[in-house]
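Shown here: the complex without one of its protein chains, the others still in place.
As written, the chains take the letters A, B and C, and residue 1 is the first residue of each chain.
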Amino acid sequence: MIVEMRKGATKEEVGAVVQKAKTMDLDVQLNIGTDKTVVALLGSNTGQIDKDIFAVLPGVESVTRIMKPYKLASREFRKKSTVVDCGGVKIGGERIIVMAGPCAVESEEQLMQAVEGVKNAGASIIRGGAFKPRTSPFSFQGLQKKGLELLAKARDKYGLPVVTEVVDPYDVEMVATYADMLQIGSRNMQNFALLTNAGKSQRPVVLKRGFACTITEWLTAADYLLAEGKNQVVLCERGIRTFEDSIRFSLDISAVPVLKKSSHLPVIVDPSHAAGHYSLVPAMAKAAVAAGADGLLIEVHPNPKEALVDGLQSLSISDFTRLMEELRTIAKAVGRYI
Amino acid sequence: MIVEMRKGATKEEVGAVVQKAKTMDLDVQLNIGTDKTVVALLGSNTGQIDKDIFAVLPGVESVTRIMKPYKLASREFRKKSTVVDCGGVKIGGERIIVMAGPCAVESEEQLMQAVEGVKNAGASIIRGGAFKPRTSPFSFQGLQKKGLELLAKARDKYGLPVVTEVVDPYDVEMVATYADMLQIGSRNMQNFALLTNAGKSQRPVVLKRGFACTITEWLTAADYLLAEGKNQVVLCERGIRTFEDSIRFSLDISAVPVLKKSSHLPVIVDPSHAAGHYSLVPAMAKAAVAAGADGLLIEVHPNPKEALVDGLQSLSISDFTRLMEELRTIAKAVGRYI
Amino acid sequence: MIVEMRKGATKEEVGAVVQKAKTMDLDVQLNIGTDKTVVALLGSNTGQIDKDIFAVLPGVESVTRIMKPYKLASREFRKKSTVVDCGGVKIGGERIIVMAGPCAVESEEQLMQAVEGVKNAGASIIRGGAFKPRTSPFSFQGLQKKGLELLAKARDKYGLPVVTEVVDPYDVEMVATYADMLQIGSRNMQNFALLTNAGKSQRPVVLKRGFACTITEWLTAADYLLAEGKNQVVLCERGIRTFEDSIRFSLDISAVPVLKKSSHLPVIVDPSHAAGHYSLVPAMAKAAVAAGADGLLIEVHPNPKEALVDGLQSLSISDFTRLMEELRTIAKAVGRYI
Partner (left out) sequence: MIVEMRKGATKEEVGAVVQKAKTMDLDVQLNIGTDKTVVALLGSNTGQIDKDIFAVLPGVESVTRIMKPYKLASREFRKKSTVVDCGGVKIGGERIIVMAGPCAVESEEQLMQAVEGVKNAGASIIRGGAFKPRTSPFSFQGLQKKGLELLAKARDKYGLPVVTEVVDPYDVEMVATYADMLQIGSRNMQNFALLTNAGKSQRPVVLKRGFACTITEWLTAADYLLAEGKNQVVLCERGIRTFEDSIRFSLDISAVPVLKKSSHLPVIVDPSHAAGHYSLVPAMAKAAVAAGADGLLIEVHPNPKEALVDGLQSLSISDFTRLMEELRTIAKAVGRYI
């Protein structure tokens, strides 16, 4: 941590900074320039120390953190890439894992049609929403427990593991009895009560990026899960909020290489929620695989025109089947397979 | 809702849109231009209908919503401005209400010093955090229930009502037994489980704006509270995330006049979390009052240098006292008082 | 264009809107709902009409434009994809065109080494900056005319066409005598004097996206070039400004499929300026090709450690050569070649 003193700061002010640092067991090195004094604070946990502790002291101009605030999710903490096991399917290895299915579980017929379609096309994991966080209280909120039962039935019938979202900290245990992997949605990335409970469950967790959160904040949120002893966490980029209005969210494609460098956790991409329109999904899915993503999360509906939620961004089964063909050639081009 | 058909859309495609609209009891008017056909869908609840229902139909180019997705929070729903009663203090009337106190309750001594100071300076409501949502799991998380007890003690001693944040849907009832008003924080603006529970409590609620949410999404989230029958909701602007890095969040000052036009709910401003630095708080607080805010939420600490949380953005009691003097002259200049 | 009248707007107010529209030769259709009246204005050029003309009229609540403000750049105006000819190299065909070279021309030796390297690796066009728009007046501003002469020399020696930036409207003619294609940079996307002059030149133009401009604004800026009779325009996505701070600019990968749908112009991607760091360039370049880009603009320096400008984002020749190998397999996977 670097504390820059104001021009003309007194010796006493510099001394108070040094004193404070020493009470926190930090090493201190003074850099006395012609213009101003800069104090370097060194220690193994300076990433977790609040900058304000020094910024409020008299004579301090600014405090710059050199170390990142996250720790357990960092590549420095764990050099080897983590492979997550979701019901026997490995995420983060050579194989690119495609998770597909409807945005919301609507009925047994709809779900089974979707799962049969995506399985035939080569998907490895079923996705489907039972609890739907909706921006308006007047919208369809999901089948809830009934939806979980249908997902479990689909797993048994088609032999693919299931990932589904949990929105309430008190539902974690219940959802974990039905699903092979829990998903924490974008709007809940900083719902710390939910993170803590999900961290305690035995299931792996997909942590979607908050749509207005930096990668640093995202990895710090992952630390909440990892701090509970869990190491089975998958990061999912799903688009960030920007000024551009031709799509719902701007897919931050550079998040893939940035995360591969900064973290040991596997990274998947959800092109459906970013695009908001089925016609844009294939290009974005292909870009994600080319950029190095370990998997994809894609919405597929047997009949998008009748979908209760997000029909516009859902691929039909035939569109998805065609996309999977294209993705296989891209995966091969980057030395992987689907 | 306006459905624009693609150039060259067939009669059958237009017919399917019309048919769908009729099954939803909407009035339909066709506008057949030389270039393309535009279908207007009219009805009193088109704001709550999902645009995708029409956007997925063949031949549709785009769907534009004219009506807003929120309803109960809108000025159209309720013309008269709502006045919220927080333990006898009226928010939304002629008086500008200042809520002040420490970011986090740290100890009895700290809280009592802060409350005495802000009361003497003219604050009307005590603010203080017992449950702290922190970005890192390694940071101080608040005194929790012990903090609530201290807040209740401060209320009894100084005779000012208390507002405090609730972060877990299952804590709503407990927090409501100690506090006069509940606060829902920025990171929880779209935590729908929390909104629904808070909506059911007897207490008024301050709903802070999600730092990356539009005003439309904010008012739609307010609908979650209002849908439970509550009409005692205060909106709090606290800064939005932008590219500017000289402050923590960019205070959206225009939210004040925009909300006054679009909604009947009172609007307050939190300059402390936006600024992130005490030296910027006074200018932003004065701007908020001049722009028409009904109140302010300001962090004050008896000794900012020793604060456990957000010390850098906290005013000292003497700074706060001086600011209150200035705010009184601004309030008077806009025909109000503090 | 859709004009929504306020609830309770009078007949006279509706009449004034209709009257205004008629003086502009627009077709008008009235949609009188139970709640409010909506007026649809139809005509072939409603995209170019200022919304404010109607928004200022009494009784008007809002005006929504259905047609896009751009015209000549739109896919509706020209169905067939445009192929741009840059000194014999075709941009927008089956072949993916890689333009590579140093950010700034620094010396003859540096430029020739770079060009020899990128040519050997398979680049089709030389890029190199002679006029450098720099954020600080104290930074190196480019070799200017001397740089142009060196670029022309490199073209003659290596037989590859040259693209270079022009920053001053009065330099267009001079730059056009040296370069095969002009580049308009991100900070000048809405420099209308420059656009108009560049539109008049005989050379094709690469129009980089303004880093805070929407795709709609970008295509409207392209209309400035096209309005001068030029149809040889290439669009270049180079990242947009967002809150994310792990990279310089967030590459908007979805711009590629969005532009392919909305416009007939070829689309290339500059991963170097978005990334700001060489280690991120390969993943982003591969993503761009997978997403359907017609070309790439990549910074390559024979010795990045000694570069005067943007060394950190420049690839070395060996890194670039390796990347070209990888790009070839991706290009093949999407049915194209380099």
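The rule we apply is simple: a residue touches a chain if its C-beta (ideal position, glycine included) is under 8 Å from a C-beta of that chain, and two chains touch if they have at least 3 such contacts.
As the structure is a prediction and not an experimental result, all values here were calculated from the model.
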Neighbouring displayed chains - absent chain, whole complex: A, B, C
Option from C:110, C:164, C:191 or C:263 whose C-beta touches the chain left out: C:191
Residue among B:41, B:289 or B:307 that touches the chain left out of view: B:289
Hidden partner chain, touching residue among C:183, C:220 or C:263: C:220
Hidden partner chain, residues of subunit A it touches: 2, 4, 7, 27, 29, 31, 33-35, 38, 40, 42-44, 62, 64, 66, 76, 241-243, 245
Residues of subunit B (touch criterion as defined above) contacting the omitted chain: 212, 214-216, 240, 242-247, 250-258, 260-262, 274-275, 279-280, 282-284, 286-292, 326, 329-330, 332-334
Interface with the unshown chain - residue positions in subunit C: 48, 50-53, 55-57, 69-71, 133-139, 167-170, 187-188, 190-193, 196, 210-212, 217, 220-221, 223-224, 227, 241, 277, 304-305, 307, 309-313
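Going forward, only the chains that are shown with their structure count from here on.
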Shared interface numbering between subunit B and subunit A [over half = same, under half = different]: same
Innermost chain, taking as reference the mean of every protein Cα atom displayed: A
Furthest chain, CA centroid comparison against subunit B: C
Chain centre separation in whole Å, for subunit C relative to subunit B (CA means): 38
Distance from subunit C to subunit A - Cα centre to Cα centre, in angstrom: 31
Centre-to-centre distance between subunit B and subunit A (centres being mean Cα positions), rounded to whole Å: 26
Multi-chain contact residues (two or more partners), subunit A: 212
